[in-house]
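One chain of protein is taken out of this complex; the other chains stay put.
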Amino acid sequence: MTTAFIGQPVSRVDGRQKVTGAARYAAEFDLPRQAHGAIVRSTVANGRIASIDSAAAERGPGVVAVLTHRNAPRLPYSPHKGAVDPQVGERLHVLQDDRVSHQGQPIALVIADTVEQARHAAALVRVTYTPESWTTDITRVAPVQPTQQKTDQGEVRPPATRRGDPEGALASAEVKVEQTYIHPRENHNPIEMHATIAAWDGDRLTLWDKTQWVHNTAEEIAAVFGIPAQNVRVISPFVGGAFGSSLRTWPHVTLAALGARAAGRPVKVMLSRREMYYGVGYRPHTVQQVALGASRDGRLAAIMHDGYQETSTYEEFSEALLNASRFLYSCPNVDTRHRLARMNVHTPTYMRAPGEASGVFALESAMDELAVALNMDPVELRLLNEPERDEFKKLPFSSRSTRACYRAAAERFGWSRRSAQPRSMRDGRLLIGWGMATATYPMNFAPASAMARLLPDGTAEVTSAASDMGPGTWTSMTQVAAEALGLPIERVKFVLGDTRLPNAPVHGGSLTMASVGSAVQAACRKAREDALARGGANDLLEAVRRIGQPVEASVDTNPGDESQRFSMHAFGAVFVEVAVDPDLGETRVRSMVGAYGAGRIVNPKLTRSQCIGGMIGGIGMALMEHAVLDARNGRVPNANLAEYPVPVHADTPPVMEAIFVEEHDLHVNPLGVKGVGEIAMVGVAPAITNAIFHATGKRIRELPATPDKLL
Amino acid sequence: MHPFTLERPRDLPAALAFGAQAGRNDAPAEYIAGGTDMVQLLQEYVRRPDRLISLAGLLDNRVEIGPQGLRLGAAATMADVAAHPRIIEQFPVISEALLNSASPQVRNQATMGGNLLQRTRCPYFRDVGYAACNKRAPGSGCAAVGGENRWHAVLGTSEHCIAANPSDLAVALVALGASVEVRRAGGDRTVPLAEFHRLPGDAPHLETVLEPGEVITAITVPASPMARRSHYLKVRDRASFEFAVVSAAVALDMDGGTIRQARVALGGVGTKPWRVPRVEAALAGGGLDPAALRRAAALAADGAQGRGHNDFKIELMQRAIVRAVEIAGARA
Partner (left out) sequence: MSSDEITRREVLVLTAATGGLLAGGQLMWGPVSPAAAQDAASTPTPLEVMLRINGKEHRLTLDPRTTLLDAVREHLHLTGSKKGCGLGQCGACTVLMDGKRVKSCLSLAALMEGREITTIEGLAQGEVLHPLQAAFIERDAFQCGYCTSGQIMAGVACINEGHAGSPEEIREWMSGNLCRCGAYDHIVAAIQDAAAAPSATQGG
């Protein structure tokens, strides 16, 4: 019997539930007497509600209650900021006053017996506004310096950094590239729409919610309602994708709880697809200027990266747009400056590879432009500027496998057969282009707890309040637990997604495997040791049988000082082939090879899934995704899944490869793992637009690369 | 959804008696066939009929091909028509237009009649958060003019509406000179498809010439050897399952390397399925050399008016014509 499960391509332990439809997501825990809530949302970008007439709605069949700012209870909204919330500003309060700060802001909640009745009654609420002047055109906003810049991993950065003499070095550089890159607003658009079921029992609240962090949801809702966090239980076993949209606790969760309180019965609120564009965040529109200066032989002399992004009027959300430019390449003179465009929109949030996805698009596009200007192979240029250490933090890397990634991906891709000249490769009418880009994403390790319980029958239950929005937490934790316990996988049951379980950090930023995994491993080791000691046997089964009652071990793991001693990131390289129809402007990706140095791979099957998923996300970012913000009034006209295209099956490149280069990182965390969920999305868009340049000679500096831009 | 009474009439006369009106937004009663467009519009409050009359089981769903040409029963599904072997052989442009439309599921549900009457994808029309939409609320203005209009038409527009007709099928059919058979309580009439849809003018909420109570019973396409050498070309942002950015339907009658006669229509660019007779005339008598095709295609731009974001369509549609003619011309 082998119990070496880490590194094995184990099939998902929750697979059967998912393929039979038995897995239950937030909206699917129907309760007796449950009512349905529908949200009425504003149609002005800024102003006050002048009047709100809910009489017709209240008369609607089946209507239980209509809540507006006029009759909703005043909520305490006690201070609370989770690591996922912007540290500057105050979250949106719902139904507390007549202020409207953006389109689609919740202004009323209708509760009715059925979903059809609730939706219709919501349409009967009549609202008038006193509009005030509003700002919804990012091209006309003067961006301001944020109070701070924070990475999604909680790391606080100064919004501006500087080393050396960037202006001087740029001015005297032999070769220069100075360009502006624009990344439009994108929406996470998980296929499961956000939903919450709220049920009160006295002053205790249970929420079935789509969340990537049950404990934070409980704390936030407790703060909003002014009740102890222990009184709020949040249950979220399955999350139908999120990509960051379920990190924060959004206003509809408060509304569900408020509605349930008012109705005196459980209330379910499920957003519509259109609402998903107004209430659960998005990747902000960014405008980035990059200037690179280099010597003739290709050594970087200056990097200047100045970027701004949209945020709301009430919170400063700033993503780590400039992170990579500070350390990805060796360069003595670097200037980065981050700014915010405050607009009458709702607050953006972290979306898969937040900051890096957009920032690396700009940096890696500029690097490609530099390679062209230098007449140098783009891989060669990157190798030339490979740093020995993180020159921003002035720390060694815990591990950095960029060279191995370039080599492995280039070899698999066949890069050496590339002819450097743009427009030099064809397939019939189609222009063929090959492009590449570097990828990176920071690694962190957060406090986490887990509990392992060995039962006399030789099975085990292992728990932690983690989440699984798709990467396979259920499975990978079972593997880690089984290996640490020394039990067959079928005998180990891992449970997550409930605030009754030991604390886990946010399921995002690729830190679940590292943090929760380390806690699970430690708890299981401890339970095993305890059982062996108490049972006085060398064999675990024998030991637990002798003890005759459950053996429990709980462990809290905390990061040490590794992040002070090392710069910790995953690195990778992406190579793509595109075919562009020069007459019709259509681009299709034909082949994509990514190589990643991601530490230890717990489950290669799941990790490959995550990687190709990130690559598909990158194709969407490069070629089609764009939530159009109507500059006149702040609405998003294409707020659906037809006019906001995301990749479909037919967009999948016929060749997709994910390579994991061998990497042993002894510092990053006890398991030696680095997540791949985010890095797989980084670098894809610039690799594609770089390939488009190689195919056509046209440089796409504003995403997405739709046919109109390639005519 | 706005509350409605759902009528499930036993036969067609009973359905006609309700006087439902397709294709205009202020009608109190509407038909529902496959429901694939109607349910979207109901869900989003774009349509709020008090009465919905189901046509399920009431209309012919056969596909017939004879010496006169092709007859598609109004209830035939997009999937069945697309897969019909003789349509694939004799009218490839129809099959291709359908296979490039929507998804297999929608094609199993959607009908011929409903396809011709589907409403525009103009996102302002479909977002009732915009009060201004003349098509949805007559006299309220047009949010697209001066707004984001990459999705919109460049041909046949008016200052009151620039919405593009979304149907791929209709583009293929209008190229082939199809007609629509219409029935009302008083009798039948036949309307050439080219005259079936209205230009928006100052009444964009009136989309077709259908009168209250009329239903589409069938679509007919005259027999023509040209239809065999036909092609539907669709340009879009993603590789499948998307409405056309621009499309072109072409049918050719060739004499060796010379085009004897051509039929050309455009999608994604017109406020109705847009046939371009001047391009057809210019192609006739010419060959397939690119310069000649390009010159002929340029005539499609006659009267075209971009509104900013959609300016590129004027160029792209010409290129689409050239490519579609080349592909059709290369067919045996």
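Here are some notes:
Order of writing sets the labels: A and B. Residues in every chain begin at 1.
Going forward, a contact is a pair of C-beta atoms (placed from the backbone, for glycine too) under 8 Å apart; a residue touches a chain by one contact, two chains touch by 3 or more.
The structure displayed is predicted, hence computed values, not measured ones.
The chain not shown here is in contact, across the full complex, with A, B. Only one of A:I616, A:I692 or A:L710 touches the absent chain when the whole complex is considered: A:I616.
Within the set A:R12, A:R528 or A:K674, the residue that contacts the chain not displayed is A:R12. Contact with the chain that does not appear here is found for just one residue of A:Y129, A:F327 or A:W434, A:Y129.
Listed here are the chain B residues that touch the chain not shown: 1-6, 8, 32, 34-36, 39-40, 42-46, 48, 50, 52, 54, 56, 79, 102-106, 108-109, 128-132, 137, 140-143, 146, 239-241. Counting over the whole complex, chain A has residues 11-12, 14-25, 27-28, 30, 38-46, 50, 56-57, 59-62, 104, 114-117, 119-137, 140, 188-193, 238-243, 270, 272-275, 278, 468-472, 605-606, 608-610, 612-617, 631-633, 640-642, 646-652, 654, 656 touching the chain that is not drawn.
The rule is simple: only the chains that are shown with their structure count from here on.
Contact residues on chain A toward chain B in their complex (touch as defined above): 41, 43, 103-104, 116, 119-120, 123, 272, 274, 583-586, 588, 623-624, 628, 630, 632, 635, 637-640, 642-643, 645-651, 704, 706-708, 711. Contact residues of chain B toward chain A in the complex are 1-3, 43-45, 121, 123-124, 126-127, 129-131, 143, 146-148, 150-151, 235-243, 245, 312, 315-316, 319-320, 322-323.
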